[in-house]
Structure formats: structure tokens, C-alpha cells
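Okay, here's the structure, questions in a sec.
The complex appears here without one of its protein chains, the remainder shown in place.
Chains: A and B, in written order; residue numbering restarts at 1 for each.
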Amino acid sequence: MKFQHKHLLGLEELTREEIELILENTAGFKEIFTRSIKKVPTLRGKTVVSLFYENSTRTRTSFEIAAKRLSADVINFNVSTSSVVKGESLLDTVHTIESLGADFIVMRHSCPGAPQLLARKCRASVINAGDGPHEHPTQGLLDAFTIKEKKGGFAGLNVVIVGDITHSRVARSNIWALSKLGAHITIAGPSTLLPKPFERLGVRLSFDLREAIRDADVINLLRIQIERQRANLFPSIREYSLLYGLSEERLKWAKKDVLIMHPGPINRGVEISQSVADGKHSVILEQVTNGVAVRMAVLYLLSGGEENE
Amino acid sequence: MKFQHKHLLGLEELTREEIELILENTAGFKEIFTRSIKKVPTLRGKTVVSLFYENSTRTRTSFEIAAKRLSADVINFNVSTSSVVKGESLLDTVHTIESLGADFIVMRHSCPGAPQLLARKCRASVINAGDGPHEHPTQGLLDAFTIKEKKGGFAGLNVVIVGDITHSRVARSNIWALSKLGAHITIAGPSTLLPKPFERLGVRLSFDLREAIRDADVINLLRIQIERQRANLFPSIREYSLLYGLSEERLKWAKKDVLIMHPGPINRGVEISQSVADGKHSVILEQVTNGVAVRMAVLYLLSGGEENE
Partner (left out) sequence: MKFQHKHLLGLEELTREEIELILENTAGFKEIFTRSIKKVPTLRGKTVVSLFYENSTRTRTSFEIAAKRLSADVINFNVSTSSVVKGESLLDTVHTIESLGADFIVMRHSCPGAPQLLARKCRASVINAGDGPHEHPTQGLLDAFTIKEKKGGFAGLNVVIVGDITHSRVARSNIWALSKLGAHITIAGPSTLLPKPFERLGVRLSFDLREAIRDADVINLLRIQIERQRANLFPSIREYSLLYGLSEERLKWAKKDVLIMHPGPINRGVEISQSVADGKHSVILEQVTNGVAVRMAVLYLLSGGEENE
């Protein structure tokens, strides 16, 4: 099977088979990390430009390492010092980057749909690295890969996502990927942060952590964004933590072999306790490692897969 | 013929033959862009340091991609976090960069003549990437290359440069290159922005757009720098646009096969209308692509040309 897409904009538009193809390729690239020389010549002579309109050192770095391990050249296009501050339009910036010779544009933007808009006008492959609250497809893929690696598959698996689902691209990309792959999904949090329409996708809503994580195979804790806490959606960080923060004690409500996931960076003592973050159920750092492998697989498949080797 | 210069400081000091040699090499390097692996080992093991005292993501990125396609290592020397803020002199900074092992220093500075000063004290090759209003030689070269590619040559060609000529290093480098290559040059704009002494170089001045672009083969529109608009040189952006902005309608005043050029980033609706920027006469994005090729040619020739291969 060959990957038919030129861009990776979201997981909503991928089929189950396409997602599975990416996960299979991820396993192959992860194997490279165990070698002494963690590098393959797959994308030699290709140029990957990262274009981040929101700060994110960890995602940007993950893409940079992935691209360099494929031997691509990586350019960090610094938005804050670029023509953007001179009033250049997003589309003109992207056309310039493309004309400079970019084969891939890895883009983060606060506006949902920005990468989709650009992809229609662009010969380079556009990879969405997060567009507002809409999607963050490589995060969804790395979460799926981590679950598959630890649990063997998705059929009948109970995955609970806890936090501010309304504003979370991570939640959306997880829901698209995991529901297609066959998992049962519950979203949990204060009622103000759980979007009702998700029920139509077969997602279960729960406002009670204990009820939500009973029978959970996987708990994915979202970051509470302290630095941009939305007014009045919940009373306080402290109250959120009291009701939905995952402690060692509460972990016992879930299955014995539950996985604890988090997209990072974590707020210790807010959505996750110190001991749970560092405990034996936590796969948070493995998610980081898998992120590099999944991004290598995405770059590889978008470039045309086997043909390019 | 061998390129005899160690530095590229301006086009004023190059002969017609030297400029032609760069343009010929540019064509060769541009051919590489059509290959599957857009990379050659020409400058492997060489180090290119970019030292930008003014922000310019697009020029810096163009040099970075050019250097990487020649397999050089590229270092972005971050002026804002460097010893410069600790009061180190420009010359000490450059001697440090040289001692770190730079083979090339690509430099932008607000002060005219700064690269010239350094070149005299420096074993590394200095490339001027813009020194105040003085010169921006690689921009002049990429403009010349684009014209040559589209028009076949320069003899008898009418090139009109529109905008704030007084403060434009792009205009100066264009004038030096194109007049040596045999084109007729007109500069057009408000009288406050056209320097009289250019007439001595054989440049024609025009304060009327219609009159200026009649018989034009090439129109090069300069960016009006909204973000640092100089007090009182013209009444307002809106008035500039009304008098000198190029619209679809006004384009008819020029020849049928006129080329529209712009160094970017463009101000849509100010010096150029939406439809002209994206229209069939526009070669603005090809200029961007040619910029990478011309910078590869410059790096190659400054490093000694064939000897280094």
C-alpha cells in the first residue's frame, strides 16, 4: 500500500488503513534509534522548513531531529524576525518559503484551518504541527503508536482523555485516530470543557473522574494551560486539581495495567501528581521518543515512500 | 576565467565580465534544483557564518539554503544574544568568528561600508548581505540573472526602478549591475526619493509613472517601508500608492511582455496591486528561487572556484 496524501493536515481525513500504514512505518524508523549511527539517507538533498507562529520548542525540535535523522536539511524560519512583522501575508510568506526550495513546510499556527488553506496553494508538502484547537496530527499518531506498542492493539480498549477538551487539538487528533482504530473513548473534565457534539462521534462524556477512569486501559491527561487560563471556564487551578488531578490514590480506580499518557509539558501537582508522573504506569517520556519516529515516518511517506529511496 | 575576488562587497567594484561569470555559474547551480537530490559536495567541511545586525529572515534563509546545498556547515550567529550586547566591538566580534573557523561571513549591517571595513581585516571571505542604503550585491545579481533568463540579454533593454531610490541598497546594486551589462535605467518616484547624482551614471529620472514605464521591458518595484516610513519624504502611503502604485490598468502603459519584479516582501495594495503581484508578468517568486542559485554561485566562486572541487 502506498500513502496517497501529499500533506498531513489532520487525522479526520485519514482512513484507518492510512493511519495503520504510518504506525507500521514508525516501528521501522524507531528501530534505527537502537543503532550506533542513528541516521539514514532517505531524504538527503530535501529541505524541511519549520514555520511556527506559536512557540513550541519541543514539537519543533522533534521535527528537526526527525528530519536530520533522515538526512534532510532543516531551516528554522524565524517568524518573529521575518517579514511577518513587516506585514507580509501568510500566503506570501509560504510562497516565498516554497520558492526558496522547501520540500516540506512544518507549520504551527493559532488559527484553525491555516495549514489547510496553505496546502491548497502549495507545491511543498504541508505538515500541520498544530492549528489552534483544531488538530495536531503527529501528536495523535504518536499517542496511537505508544498505545499500540504497549497494549498490542486497540480493539475494545478504553481510553480516557482528561482535561480541557474544548480547546485541545491533542484531544481532537487523539479522538479521530483512536476511534478509527477501534478504541472506546471517554472524555472527562468539568462540563464547561467537554464539547457535547463529540457524543455523535461515539465518544462518552464523564464529569466524574472516578466514574470516567473505572475500567480505563489508557488515561491521557491534558495539560492545563496555566499561562493562558481561560476566564471562568473553571473556578481555579486548585479546584481543577482537586477534582481531576490524577494522584497515586486515584490511580487505583483504573485497571492495574493502565497506561498514563501526557502530551507534555507537564504541570506537576496540577493535572498529575509527582509520583504518578514518574511512576511505573507513566509512558510520558516514551511518547517523546515515539514522536521522533512517527515524524520520520510521516516525512518519509509524504515524500512518496519507497520511490524516493 | 577565474574569479579574482575574495570578498563580495558590492557590484560597483565588479567588472562586466565578473558579473557575467557569476551569472553563468548561477545557471549551472540552478540546474541542480531540478534533481532529486538537490545537493553537491562542493563546500563540504567549510563553515558559513551569518552575522545579521538587522533582521532579515528571507535573505538569511536564502544564504542558509544555498550554503547547505553546497554541503557547507551553516552557523547563525545570533547578534541579540551575543557579546555585542555586552559592548564588544564589531571588529572583535568578526575576529572571534574568524578564529572559530568561519570560511565565509555573510553580513548585514545598518551602516554603509561596515562589510568593506571588515573585509580589510579578515582572512575569511566577507559577503555583504546589505549595508544600510549602500549595496545589496546578491540582490542585484539575482535581479540581473532573472532578467537575463527571461529576456535573453541586456542590450538596449529598458529597466525602470520605482520607489524610494534614495534609501535603497537594492536600487544601487541593480543600477551598478544592469548599467554595466548594457541596460538603460530609469528611476521613478517622488522627487524627494530620487537622488539627482544618479544622472551622472547615465540613469534617467522620472517623476511621472506613466512617462517612466512607457517602453519599459522590466519594472522593478521597490518595497515602501511602511514600518519605518521616513517623516515628510512623501505625504502618505495612500498618496504614494495613488501616484506610483502599479495596478492592472497602469500596467498597460508598459510593453506587452514587460517583466514585473519586486525584491519582497511585497505590500499588496501599496506599491503593487493584488492582481499585478499574482499576474502573468510577475516573476517575483522566480526571483526568490534565483536568489538561492546566485548565492550558491557566489559562495562557490569566492572559495576559489574549480580549484576547490
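As a working rule, a residue touches a chain if its C-beta (ideal position, glycine included) is under 8 Å from a C-beta of that chain, and two chains touch if they have at least 3 such contacts.
This one's a predicted model, so the numbers in the text were calculated from it and none came from an experiment.
Student: Of the residues listed, A:Lys38, A:Arg210, A:Arg238 or A:Lys252, which one is in contact with the missing chain?
Tutor: A:Lys38
Student: Have a look at A:Ser89, A:Ser206, A:Ser247 or A:Thr289 and name the one touching the chain we're not showing.
Tutor: A:Thr289
Student: One chain isn't shown here. Among A:Thr26, A:Thr47 or A:Ser62, which residue touches it?
Tutor: The single option touching the absent chain is A:Ser62.
Student: So which bits of chain B touch the chain we can't see?
Tutor: These residues of chain B touch the chain that is not shown: 44-47, 49, 73, 75, 77-79, 81-83, 85-89, 92-93, 95-101, 308.
Student: For chain A, enumerate the residues touching the unshown chain of the complex.
Tutor: 33, 35-39, 55-58, 61-62, 64-65, 68-69, 225-227, 264-268, 285-286, 288-289, 291-292
The rule is simple: only the chains that are shown with their structure count from here on.
Student: So what's the Cα centroid distance for chain A and chain B, whole Å?
Tutor: Whole-Å distance between the two chain centres: 40.
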